[in-house]
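To start, the structure under review is shown below, and the notes come after it.
In this view, the complex is presented without one of its protein chains, the others remaining in place.
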């Protein structure tokens, strides 16, 4: 191999023109990436670019995708260690390449050791400004929004990072269709009131106001994951909430028993199979309270509850919650949108939406959001 | 990171159940991968698998794609060095995963240092047999067959390995549609008589009978690239020749002058723009001679000259060549097939066919081959 | 022309094996077709078939489509008069042809003279039984369900029968996907509480229990249009209500003033553009009352309120109405489904859904209904 003598090292913190995607605690030396879809974006005028990552985990390793001029060209598992990854080499040094390095896997609440940090870049050119897109969108969701199953054969059943994708994901596709910057807050199996297993702690709203509060452990604390998120720093035009699928699933799961306290929780069905009114009502109250919290932190956003890629059993309750919220607050900038259901044809791995289901959802959702942004609705 | 204590090392040569794709010189310690689409395939029953690669280059680095159960899950640049790449981890140890590790870039005739070797596997399970597919297909071609431009934005113009793909490629897609094992012999810019630049040395036929004779240098010699290929070891049912595009391009390029001898070569046009008869005739003779060579080495194969993804100016000459060959030999198992032209919609990077153009070509070509294999033609 | 001497005349009433589609008053000599999608279906074993129609109108002429073995082969305007239309000729007399003659235009509430009657068939073969399909579906709707705009160039603006289609219509497509017989009750511009123009008489519920009560005039009275419909004769498994689009439109239209009484009606907006609560509530009550009426007449059906092909502003009110109905009756077999929005790409004529929008809606809706019929929901 011939060395490129022109390469220079840049601590990420000293690069003026880098756009950071995803919530962070502010530290850039190094930059910790928490959420799926988070990462860095550069307009790099030069021939060769490397990025230095630091990675660890007990169970769930991170993956990244690299996009050059908006096209995914690389996707790879990041094994443990601190090392250099080459982003591109041998390119025309006079042309500007838009580069995004994207975390392809969700924040891992089940693995306190899981960490992905970006330390340094090695480059032989100049970093040019990365302008903001005209819109900002925040997506909040569960496994669907984490892109679980968006890659891989239909037969795959392992719960591993390999099957997650931030790129073949309705979030990225919707943002691209809207020409928007975007962020994702998501966790597989979690809900508004409880997780799929009736665990009341697996709820997104409790952690929404922290940088990445659903993580645990000293490592993540040191990285600032539990700090209060600075909402003023990034105000979305649209917030998409894609939650409810696991709250619905809880009605089909056994009760959850807290190993610490012995307390149990269970969303129950009536004998005819319908959902128990008081349990639904608990969901409605939780969803309504979440809307209050979302509005408080995102004063200018249109909030869309978007739901339906894996069935719509909770839709009446979601409409009730939004109705309750709107009547009690007078807030008109909230609406509900049904996403198209996954079909056999569009299913991915782990009986989750595949890339085609995500495309389908993005097409419908972005059409709806465009009308809202054009003030048609 | 928690170490997996069950991992064991296996030199590739000691693994009974590994299928090698692509021509090799027989050595397995290590295995050198030359051609695009070459690689190893395993049916791996275990939870974690690593592969040790050794990589070097002066200019053009290799890339690999990893397919798990036939779905591409990873694609990455391989930078210089000898190191381990994790294929999968954390999977159900009792399930068999079909894994293919595929060289995504063509043999690099322009970089004598370019090498990709596979040494060792690290695995915690058992390798199961990988049965042969019912058919074998060999593809012979140029940049189209090398998948140049099958990945990347339309605006990309750099000639770099990043834009090559063996996976989003009509060769892989056609083989999948036919349920066939396949091999590829290809080189960007090369032709039957000359390359795009009128260089008469850039012709595939001269090197067809070596393992990978279009490479150069001592490294490749040591790896066996220039040895005679053992055709008996792998007899295709179908040979697809996708050459002629660069022979056509030569009519539009300046003459080529041999830096050593000063000899020049040029395929010429008449004043009205048509191709000079004697220059076309030289192509016809070269193509006919190549068919003789193909038949000698592939006695049972149906040979298909498939051409047209970047226009069809040479098609009359190709038909002439095949007609001449058939009449002079009596061989009936040769035919010509026009591939669908790339359109603005289906173009990839470097004004070459994109993934959609490859899909389109694979659909038409595999339909045609199916009819042949069913003896309908 | 050579006469076919084997042709025999059959009054429709004397044919045992004819399936009548659409609500009728029972008379078969002749048979009056009221609703879009109504018609006759035959399994005709013979070579030549004619049908005698009687047609009149003041403004809006009827159109028919003819389907042979489920494929539309003919579509034509029926001008005034009593005359013969040839369905097929010259066919193999020993093969059974499934033939459907379908009214392609809605019942015309605005033209008391509009009538389409079928008197007699001329045939040279045998009519074979036409078995019932495994399911029955009733669709209730407005212009969308009438297929207004499903044919014709995007620029068309005339309100004429030419642009209506019962065939390129989500109703027919959904029924085909479900393998169901189906009926349609629909009227352009009408709603649940009022029409698009705030006219409170343009509501479907008031006329739902008559054969075709929204028509007027002595002709239609004589044909039995105002008789009570015999619900027992045809009990659907699913009732799809696609109403609300015009109720939503009324909020944007000027007030309607009754020419007879001077009474006015208007669905009003608040200053911030939102819908007035009491006016929405009137819609909710009307929708809830309609559900009560639907259930009374269709005891075994799953009722689906399907809405959204031209936006979803009324969706919250629809959910409220269904919630109110379910809570007040305990009836669980009612649900709401959002149909995919028309896009610029899928628009037809008269800024209404085109054939592609209908296909899109049918795909989503039939997927949802299949799950219901399979008792998954």
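By letter and in written order, the chains are A, B and C; residue numbering begins at 1 in each of them.
Following the convention adopted for this analysis, contacts are C-beta pairs under 8 Å (C-beta built on N, C-alpha and C of every residue); 3 or more make two chains touch, one makes a residue touch a chain.
A quick note: this is a predicted structure, and the numbers were derived from the prediction, not measured.
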Which displayed chains the unshown chain touches: B, C
Residue touching the undisplayed chain, where the options are C:27, C:43, C:74 or C:219: C:74
Touching the absent chain when the full complex is considered, from B:113, B:323 or B:359: B:323
Contact footprint on chain C, counting only the chain that is left out: 1-2, 56-61, 68-71, 73-77, 79-80, 86, 88-92, 95, 113, 151-153, 155-158, 160-162
Where the unshown chain meets chain B, residue by residue: 272-274, 308, 311-313, 315-316, 319-320, 322-323, 332, 336-338, 340-341, 343, 364, 367-368, 371, 377
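By our rule, only the chains that are shown with their structure count from here on.
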Graph class of chain-chain contacts, one of line, ring, star, complete, other: line
Chain at maximum distance from chain B, centres defined as averaged CA atoms: C
CA centroid of chain A to CA centroid of chain C, Å: 44
Where chain C touches two or more other chains, by residue: none
